[in-house]
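Working notes for the structure below.
All protein chains but one are shown at their positions in the complex.
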Amino acid sequence: MAFYVARRTLSIALVLVLISLIVFVAIHVLPGSAATLILGEYATPESLRALERDMGLDRPFALQYAAWMGGVVTGDWGYSLAMKQPVTAIVGLRLRNSALLAVFALVAVALIAVPLGTLAALRRGRWLDLAILTGSYIGISVPEFVTGMVLILVLAGPSLHLFPTGDYAPLAAGLRPWLSHLVLPALTLTLVLLAHVVRQTRSGLVEVLQSAYVRTARLKGATERRIVVRHALRNGLLPAVTVIALDLGYLMGGIVVVEEVFAYPGMGRLILYAIQNRDVPLLQVSILLVAATYAVANFAADLAYAWLDPRIRYQ
Amino acid sequence: MTTITRAVRANPPLAIGTLILACVLALTVLAPFLAPYGVAEQSILDRFQRPGVKHLLGTDQYGRDLLTRTLFGGRTALLLGLGAVALGLLLGVPIGLASGYAGGRTDEAVMRVVDAFLSFPALLMALMIVTALGASTAHALLAIGVASAPGIARIVRSQTLAVKHEEFVLAARAQGDSHAYIMFGEILPNLLPPIVIEASIRVGFAILASASLSFLGLGVQPPTADWGLMIREARQHIFLSPWPLLCPGLALALTIVGFNLFGDGVRDRLAGRA
Partner (left out) sequence: MSGQAAEPALQIERLSVSFATPRGEVRALREVSLEIEGGEVFGIAGESGSGKSTLAYAIMRDLAPNARVAGGAIRFAGEDLLGLAPDALRRIRGRRIAMVYQDPKSALNPSMRIGPQIAEVLEIHALASRPGAAARALELLALVNIPDPPAVARAYPHQLSGGMQQRVVIAMALAGDPALLIMDEPTTGLDVTTQARILELVADLRHDIGAAILYISHDLAVIAQVSDRVGILYAGELVESAPAAQLFHRPAHPYTRGLLDALPDIDLARAFRPIRGRLPDLTRRPEGCVFAPRCDFLEDACTRAQPPMATVGESHVARCLRWETAMAAPPMRQERRLGAASGEIAAAVASVRNLTKHYDEPGALTRWLGLARPPVHALDDVTLEVRGGEVLALVGESGCGKTTLGRLVLRLLAPTSGAVTVRRRQSGAEVTSDAEFRRVVRIVFQNPDSSLNPMKRVAAILDRPLAIQGVPRRARRLRVRELLEAVRLDAGYLHRLPRALSGGEKQRVAIARAFATGPELVVLDEPLSALDVSSQASVVDLLTELRSRLDATYVFISHDLSLVRHLADRIGVMYLGRVVELGTVDEVFRPPYHPYTRALLSSIPVPDPSVRAPTVRLEGTVPSARRPPSGCRFHTRCPSKLGRICEEVEPPLQNADGTHWLACHIPLEDLRREPPVRPASEPDA
């Protein structure tokens, strides 16, 4: 286990460095340079060069990267050109808002999806399974922005108007407004994630239910309930958990879309804002944060998995 | 008739998926013949029409026919989805194959880089690339293709690892086959089934991602007919008329369901045969 943890730690450190490099390279080296990004496509060559000098973009690439990374590590995240504020001051609140949304959605998913997937696996081939499967197909196939807008149409429209169509209210404004602004974006994320997690749970469990050791348990005379609780669930859900962790990151991209639909002030919308306003320092840090968060979460999931699986724990 | 019912009963996902994809393909290919109006044909007097005899699915805020635009939007979606996945395969398959086959430190190094790329949610990666290159249909295709390559590389690598230890690979080495021949002549043919499954599910994702880019204004640009873009334009007016949202939304969902069902169906079928 110690060996495993050490290995994984080394590799996550390496991955984090690579992530920062990718972000930096993508925004600095690709054809449209940072200066073009800021000044727009029609800037004169002179003004471009002047800006590049100002920003230190004429220095060797390695130096630029080192300077930026040094800043990121020491807490100097640069200065937002569009918002005229230090990036650190902007990012904190948005990060918290996005995290809030993600946590709401994740808790809801964990509470609903896992039991639903388990149920489907146990009733495999019956109508309940079919209904759950059909639902999950629809869930993974409808884009977040369509789901979100349909929810707005139905629940926030002039006729019902149960929730606001978007925006955000701080907790200071009261519990009700705060919650009511959260419900629709959280629900949208939940619906999409739900479908994925249900499918993963179901297939993980179905595989285990067909395993030789479940057969052993059945031939010991164990009841269906005992087979599921003592033998199938743990082994069946564990692999599902890592796949879910991988899936989540894939879907976290959805947070950009969902925040845009609901005009919710989180990291996703901040990234869009940075793109639209060609705010390079802000964009770099925001993307780096999202990617790093995901990489670290994945790392944690791996360790949790390793610890829960005796085959890795006692190596 | 009996063969159809038997096909549906034997593998419902595959049968339904194939059916949906066949319909989508036929409708989009035949769009110029089926569409009752021109793609860009505006009629200010007919704005926000509900579905009716004149406009089967209604009209949008410029009075353009929604049926027409939805049909033509399918062309953009399929082009982007298939094109992006083709690009992703072109990049991802050789990387995953070579990395898995080489093994050892090369594999370790390649996989860390792939991991780093995979830490970016695919949409974010695409956003980053589009930001650097500028928003256009071609760039969206490029961005989504590149963003899907690491995932494809990873799957291909894990499949390569499984096949690599088969004795026929050793047998090829023992008779003096070159590494290139072993990778592409011996291993690759055995990877085709999983690659087909992966690709078909990824086309669904690519269509979704390209629609998302367009929705954010960073993909297909007006006045091209594109489902994501149509929804973006419908957004301001949903309470006035939901049809400009619902038509492309439904088309998107149906197409993506089709690809997912098809991929799962192929998987089931291959699993059943083994």
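Chains: A and B, in written order; residue numbering restarts at 1 for each.
Convention: a contact is a pair of C-beta atoms (placed from the backbone, for glycine too) under 8 Å apart; a residue touches a chain by one contact, two chains touch by 3 or more.
Owing to the predicted nature of the structure, the values given are computational and were not obtained by experimental measurement.
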item: Chains in view that touch the one left out, judged over the entire complex; value: A, B
item: Which residue of A:6, A:107 or A:300 touches the chain not shown here; value: A:6
item: Chain not shown, touching residues in chain A; value: 2-3, 6-7, 211-213, 215-223, 226, 230-231, 234-235, 238, 308-311, 314
item: Those residues of chain B which, in the complete complex, touch the missing chain; value: 105, 166-168, 170-177, 186, 189-190, 192
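Everything below uses one rule, namely that only the chains that are shown with their structure count from here on.
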item: Centroid distance [mean C-alpha coordinates] between chain B and chain A, Å; value: 21
item: In the complex, chain B residues that touch chain A; value: 112-113, 115-124, 127-129, 131-134, 204, 208-209, 211-212, 215-216, 218, 228, 231, 234-235, 238-239, 242, 245-246, 249, 252-254, 256-257, 260-261
item: Chain A to chain B touching residues, read off their complex; value: 11, 14-15, 18-19, 21-23, 26-27, 30-32, 37, 41, 137-138, 140-146, 149-150, 152-153, 157-158, 246, 249-254, 256-257, 260-261, 271-272, 275, 283, 287, 290-292, 294-295, 298
